[in-house]
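As you look at this complex, bear in mind that one protein chain is not there, while each of the others sits in place.
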Amino acid sequence: MKIGFYPGCSLTGSSREYNESLLAIAKEAGIELVEINDWNCCGATAAHNLNKELSLSLPARNLAIAESEEMDELVVPCAACFNRLVMTQHELSEKKDLKKVISEKLQMPFKNEIRILNVLQFLEKHIVPRLDQLVKSPLEIDVACYYGCLLVRPQNVMKSERFEDPMSMDTIMQKLGANPIDWPFKTECCGAGFSISKTEIVGELSGKIVRNATGRGAKAIVVACPMCHSNLDMRRPAIDSYLNMKMDIPVIYITQAIALAMGLTPRQAGIQRHFVPVNLTVNR
Amino acid sequence: MQTENYLIRKPSLEKLFNDLIGGGKTIYAPKAKGDLALFSDVKTYSDITEDYIVTANSAKLVVFPRTEKLFSYHKSKEKTEITDAAGSTFPDVVLWGTRPCDAAAFIPLTDTFNGDYKDIIFNNRRERVFLISFSCSRSDEYCFCTSVNSGPGNTSGSDILFTKLSGGDYLAEVITPKGQLLVSENSDLFETKSEEDKEQQLAVVATRFNQVEIQAKLQNLFENPVWDDKSRACLGCGSCAYVCPVCSCFDIQDEAHGNKGTRLRCWDSCGFGLFTLHTSGHNPRETQGARWRQRILHKFLYVPNKSKIAGCVGCGRCSRSCPADINILDTLTSL
Amino acid sequence: MTEFEPKIIAFVCNWCTYAGADLTGTSRIKYAQNVKIIRFPCTGRIDFMLLLKSFGEGADGIIVSGCHPNDCHYTSGNFHARRRWIMFRGLLDMLGIDVRRIQYSWVSAAEGFKWADIVNSTVNTIRELGPYTEYEKVAGYLEKEANQ
Amino acid sequence: MSKIGVFICHCGENISATVDVARVAEAAGQLEGVAFSTDYKYMCSDPGQTMIKQAIKENGLNGVVVGSCSPRMHEPTFRKACQEAGLNPFMCEMANLREHCSWVHDKSEATTQKAIDLVRTLVEKVKLNKPLFSIQVPVTKTALVIGGGIAGIQASLDIASAGHQVILVEKDPSIGGHMSQLSETFPTLDCSQCILTPRMVEVAQHPNIKLMTYAELEKLEGSIGNFKATIRKKAKSIDEDLCNGCGTCTTKCPTKKIPSEFNTGLGMRTAIYVPFPQAVPNKPVIDKENCSYYQKGKCKVCEKVCPTGAIRFDQEDELVELEVGAVVIATGFDIMQPSGFPEYGYGKYKDVITGLQFERLASASGPTLGEIRRPSDGKIPEKIVFVACAGSRDPAKGVPYCSKICCMYTAKHAMLYQHKVHHGKSYIFYMDIRAAGKNYEEFVRRAIVEDEVNYIRGRVSKVYEENGKLIVKGVDTLLSAKPVEIEADMVVLASAAVANPGAEALAQKMHVSYDSYNFFSEAHPKLKPVETNTAGIFLAGACQAPKDIPETVSQASGAASKVIILFSKDELSRDPLIAVVNRSPAPVFSTCVGCFMCASACPYQAIGEELITNRQGKVIKKVAKVNPGLCQGCGTCVAFCRSKSIDIQGYSNEQMCAEVIALLNHE
Partner (left out) sequence: MSELIKKAAALLESKSVQVVIGYGKGTGNRTRTIFATQVTECENLIFDSRCVQNLAVYLTKLEIKKLGKPAIVAPVPVLRSILQLAVENQITESDLVILGITSESELIDFESFAAIETFLTTHKIEIEEKYTKTIDAIKAMPVAERFAYWVKELESCFKCYACRGACPLCYCTRCTVDDNQPQWISVASHPLGNLEWHIMRAMHLAGRCTDCEACYNACPMGIPIHLLTKSMLQDVADNFGSYGPSLDKQNTLSSFKPDDKESFIR
C-alpha cells in the first residue's frame, strides 16, 4: 500500500514541528509517507465562499495527483486542508455532473476514489497498532485533548457518532500512558477565523479553553490542527491579557506527544519551536 | 438453349461488376462477416469474399424476402383504401457468387409460388433476378449436392456459371438467353473459349444417398422412432428453414398503426411450435419429432411427389447453422 | 417552416402524478400541449414494452411519473418500477436509444407546480433534441423503403 | 362491433373557453366504432346524465366516453349513470379534458387537437373494455385496535359503544400510554391521571371490548372487511383468572432495584410488578429479564406468598388468531433519547433530564410525590433551564420536523416549577414559540407574564458541570445578541417526539406506508387524515405524527367513526380492477410457466399457486393464481410477467397498448 502525504502550507511554515514530528514517528513505525508532487493550495481560504468551482478544483487537483501517483491513501495532517479535501471528495461523489465539470477543468484523469485520512485516522490505522512496541517512555501526565472544529465536522461527511464529544485523541493519549481529562471544551471554538484580524476575540475564546484545561488539572493541551495550535500557543499574550493571569500550560501536537513517548529527542519532535516552553517530565 | 462457353480474365470480373453497378443493378454477393459469408447488398467489388463454401444465408432473400409488404391500407369511417404492393417497381438484382446448389434451389422455389396461384410479387422479383454463379472448388462434410441431382459444377438455375481455372481466369458457361444478352452487352470482357478441364477444377462431393430410394422409403415411415431420436436435441428454432434456399413457408401478418397499416408476408418455419397451432389449442404436430418428420417428408417425399424434384439442393446450410448440431444427412442416411 | 412540435406521451400513476396533474389544472398553471397523459394504476404497472411501443409509434419523448419513494399507494410498486427503469435505461443507452428522450420523475398529488415544470422542461429538452428521426427511420421502414 | 357514445362536456365555460368542444364532438363522431357523439353544457348535471342514459338506450351503445373533468372527480357519477341505463358501469371511461387540457392550455388549435387526441385514446380503450362486476366481500364486524394509550382507548370506546366488538391490544402490562405518565395537562392544568383513569376503567368494564395487554401484533393478513390478525400474548407468568390483584407478590418480591419504566428510571420497581397503582388491568406480570427465578433458577417468593396460587412460571407466549374487519393503529410515539447530544450532558450529569422525566417529578404519583427535586441529591433546584427543540427541528443530528407539543409542555413545566418553587428561577431556551391552539397562546403568555419564566431565544451549545453547578452555555439572539451562561441546578431537555422503535416493522407487517421518520402515512394529508393507503386500516394519535391530547382524541374518534361506517353494511363492494392469470385451451391451460416472480413482486401476497390437474387428478401444471380478496390492483405483477400471462382488469395489456397507439397516431 502506498500512502501519500499532503503537507499543505502550514506544515511548511508556522507548524513545521507538526510536520517534523509526524514524519519522525512514521519513520519510527516503518511507514513511508510519500509527499505528492507539485501539490497546490487546498483552498482553505476565502475561496470556498467566493468561487465554488475554484474551491473544488484546488483540492481535486491534489487528489488527482495522488491518484496518478497510484496512492491508495492520502494523509492530510492539517485539519483545514483535510476538511477541504474531504468536503471536495464528498461533494463530487454526490454530484456526478459537477465532477464531470471539475474533471474537465483539471485536464487529468480523476476517479475521486482515494481514501483521505486526517492525522487521527492515520494514527489510529497505522501507528496505534504498533504503539505497544514503540512506546519507550510513557507520558504519565494529565492532558486535555483539544479537537477544535475541523477534525470532526461536518457531521454528514465525517459520519462521527460523537462529534460533540470526540474520543479518538483521548484513546491514543491513553495508549501513550497519559491520562486524558474529561473536560467540556474539546470542540469549543478557538477563534481560528479571527486569528489574524481580531486577536482579542482569539484571546477570549482560546483563553476559556486554556483556563478550563488548566482548572481541571491538565498539564498539557494536545492538538491536531495547526490553527488550534497557533491560537493556543502563539496567541498566549492575548490569552493572558484576557484572563488577567499568566498561563503556562504547554500546547503540543499529538504527533509530538507520540514522538516523545517513543523516546525520540525533543528536538526530533520539534518541541523547541513552541512559544510556550514545553516541559513534560513532571509526573502526575 | 445450348450452353455456350467463354473465357473471362480475372481482372474483367471486376469490370463486369462495375458495369452492372453502373447500369443501375442491385448486386447481392457474399460478404465476410466474422467467420461467415453473407449474401449482402454490395456496392464495391472489393467487399466480395471468395473464401466460402456456401454463404450462411441463402439467396432466396432476393425473391422471397424475410418481410414482404403485400399491401398497405388506410381506413376511415366510410371506406378503406388499399395500395397493392404488386404494383410497385422491383429492383433489378444480380446475384453474384451463388453456388450451383443456390441456383438450383430457384427451381423448386419458383414452383412453389406458381402452383394453383401465381404469385405476382414473387414472379415480378424473379424475373428481375440474374444469377451469376461460381462453381465449387471446395466442399465440406455437410455438402451433399450430388445426392440430390445437382453437383459442384451444375448449371441449372444459373444464367451464367463461372468456374475458376488453374491459371486464375474463369470459364464462363452461358446458360440462358438472359446470360447471352449480358455477354453480348459486355462482349469485350468475354473471350471465346471451348470447354476445358472444368471437371478438374471442381470439388469432389461424394454421393451420400439415393434420393429415389429415400423417397420410396419415406412412403412408409410416417410412424417411426427415427423422428424423435434424431430431433431430440432440437431447440425448436427456425434457423434450418431460414437458411434453407428452398424453404418457402410464410406467415401473413398485419401491422396496424391506428387506422393505417400494412399486410406483410414473413418467413415462417415448421420447426416452431406455433406453426401448426390451432385456435382450439390442439397442435397436430405437438413435438419437435413431428416437426422434424414434416421437414424431411416435405423435402424428400411431398415435393418430389408433386414436382419430380426434391425440395432440397444439398447445400448443407441447415446442418451447419443448427445450434444443436442436428445434421440432416444423419437422418437421411439412417432411414 | 413551422416549429417542430414534439409528440410526448406520459405514463403516470393514478394516485400521485395523475392527481398532481389534476392539481396543476385546478391551479390553472399553464404548460405545453405536447404532453398527453395515459393513466395507470401504479408505476409498477408500466411495462417497459409500452415505452418501446411509444417510440415505435412515433413518440419523440416519453415521461414516466409516479409517487415518490415511500409514498406508493400500493406501498412498493414505484420501488419495483425504479429498478425496472434503472435496468431498462441502461439497456437503451447501450443500444444507442437516446435516454434523454425519457424523463422519469416522482410527482406527488400535491406537486402541481412540479408537474408543469416536468412537462415544460421535457418539451424543451425534446425540442432541442429534435424529432426522433433515427428511430423513425427504423420504425417507418415499411412506409418509406420499397420492398427489400 | 363497437357502438361507442362520446359525450363532450363544456363544464360551463371551463372547457369550452379554450377547447372547441363542438369540433371535438364532431371529430369523435368520425372515429370508427363511434355511434353517437355530442357536446353539452354540463354533462354531470341531471339533464346531462339523462342525455347519456337516453343515448345508451336509443343507440344501443356498448361503450361510453365522457370528455369532461378528471375521472378522479366524476368517474363514479358517470359510471352510475351508465349502470342506470343498463350498461355495465365499467364500459364507461373518461377523457380528462378539463384538468389535463382546458385549464392548463390557452385557447388554440393545438388545445382542441389535444382534446381530440385524448378522446380518441379513450375511445380506443373503451372498445377493449369488458363488463366487470364489483367484488362483494362480507365484513367481519370486529375491530382490532393496536395500542392502549388515550388514542386506542378513545377509539375502542367509540367503536364498542356503537355496538361492535373491539379487541384492544397493548404491548405493556397496562393500558394508559404516555398520558398516564403526565402530571398536569396544558392549557388547563387539570390532572392527567384524573381524567384518564375513568376511561381506562371503562375500557376494562365494557362488554364489547376484549382487552389484551402484554400482547403484540405478530402478523396481519387479508384485506378490508376480512383481516386475519395473529396476536402474540407474551407470557405474564400469572394466571389472570386466579389473580385477585392483592399486590402481596409485588411487596414481597426481593428484586426491588429495577428502574421503573413508568417513572422513566427515576423510581424503582420489583421484578413482579404492576407498572403503576391505577394500572388496568391491575394485575402483575413477571419481568423475566430481571426475575431471580428466571435468571438464576431460585426464589419463587411470589409463588409462596400468593394467596390464590396464581403464579405460573411455566407459562409461555401464546399466539392467538383473530378475524377482524378493520384495524385502528394507535401505537403512539416515543421520545428521542438525548444521548446523541453529548453537548447537553444527558446521561453524564444526573440532573440533566428529559421533559417526560420532569413530568414524573412534577406528578403527584411520581417518585418525589410531586415535589421538584433533582435526581442527583434530592435538593430543590433554585435555577432550572429548559431547552426546547432538543432534537426537534435539527436536521443535522435530530429530526427536521417540529415535535409540536414541546413548546406547550415546556411552558407548562416552567409554570409548574414556578408554582412549586416560588423563589426559583426558570429559563427556557427556544427557537420559536409555537402555541397555535385553543387557549394555548394565552397559556404561554401566562407563563411569561404571571409566572415570570425567562424565555431566551437561542440555542444551547454546551452544558457542563463546574463546582456542582450545571453551566449552560447558550446564546441570546434577541436582546443582547451575545453568548449567555447560566449556572443552573437542573436542565430539562424537551427531547423530540419520534416514532416508536417498532413502527417500521409494524407498518411492514400491515402493509401500510410510513414516512421517512417511520410515522405512519395517512391516505391524504387533508381529506383522508385517518385512513391509511391500505383500505380498512385507520390511524389514531401520535403514531401518525406528534400530537397533543385533544388532537389525538379527535382523531381517535374520527378513526372510530370510519370503522363504524365500514361496519354499517354487511357486505363491501370492491372495484374489480384486479389481476387475473390467463387461461388458454388445453394442453397449455395457461401460458403461465409458474416462475412465481410475480408472487415475489406482489406487495399484498395476493398471488398463490394453483395446480392444474387432468381428469385423472394428476397435476399437469403449477401456475400462479391471484386471490381476488387480497389483490389491490396495482398491476406490478402484470409488468413483470415475461409471458404476459397475468393481466389486470380495467388496465389490461390490450387496453394500454391501444391507448398508446391511438394517442400517437392521428390523421
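In this document, chain identifiers A, B, C and D correspond to the written order of the chains, with residue numbering beginning at 1 in each.
The definition used in the following text is that contacts are C-beta pairs under 8 Å (C-beta built on N, C-alpha and C of every residue); 3 or more make two chains touch, one makes a residue touch a chain.
Please read all numbers here as calculations on a predicted model, not as lab measurements.
*Asks:* Missing chain touches which shown chains?
*Replies:* B, C, D
*Asks:* Taking the entire complex into account, which one of C:14, C:34 or C:76 touches the absent chain?
*Replies:* C:76
*Asks:* Which of B:12, B:248, B:288 or B:331 touches the chain that is not shown?
*Replies:* B:288
*Asks:* Per the definition of touch given earlier, which of B:33, B:77, B:138 or B:306 contacts the omitted chain?
*Replies:* Considering all chains, including the one not shown, the answer is B:33.
*Asks:* For chain D, which residues lie in contact with the unshown chain of the complex?
*Replies:* Within chain D, the residues that touch the unshown chain are 584, 588, 591-598, 600-601, 622, 640, 642-645, 653-654, 657-658.
*Asks:* Take the complete complex as the reference. Which residues in chain B touch the chain that isn't displayed?
*Replies:* Answer for chain B: residues 33-36, 38, 56-57, 66-67, 140-142, 228, 231-239, 241-243, 251, 253, 255-256, 264, 266-267, 269, 272, 274, 287-289, 319, 321, 323-327, 330 touch the chain left out.
*Asks:* Contact with the hidden chain only, please: which chain C residues?
*Replies:* 48-49, 52-53, 56, 69-70, 76, 79-80, 82-99, 103-106, 118, 134-135, 137-139, 141-142, 148
As a convention for this text, only the chains that are shown with their structure count from here on.
*Asks:* Per-chain C-alpha centres versus the global one: which chain is nearest?
*Replies:* C
*Asks:* Using Cα averages as centroids, what's the distance between chain B and chain D in whole Å?
*Replies:* The answer is 70 Å.
*Asks:* Centre to centre, by mean C-alpha position, how many angstrom separate chain A and chain D?
*Replies:* Each chain reduced to its C-alpha mean, chain A and chain D end up 49 Å apart.
*Asks:* For chain D, write out the residues touching at least two other chains, lowest number first.
*Replies:* Touching at least two other chains: 661, 664-665.
*Asks:* List, in ascending order, every residue of chain A touching at least 2 other chains.
*Replies:* There are none in chain A.
*Asks:* Where on chain C does chain D make contact in their complex?
*Replies:* The contact residues of chain C facing chain D are 5, 7, 9, 14, 18-19, 21-26, 28-33, 36-42, 44-48, 50, 53-54, 57-59, 70-77, 80-81, 84, 109-110, 116.
*Asks:* Considering only the defined contacts, which chain D positions touch chain B in the complex?
*Replies:* That would be residues 30-32, 584-588, 661-662, 664-666 of chain D.
*Asks:* Any idea which chain D residues touch chain C in the complex?
*Replies:* So the residues of chain D in touch with chain C come to 70-73, 96, 98-101, 103-106, 108, 110-111, 113-114, 117-118, 121, 511-516, 521, 524-525, 533-534, 577, 601, 603-604, 632-636, 638-640, 648, 651, 653, 656-657, 659-661, 663-665.
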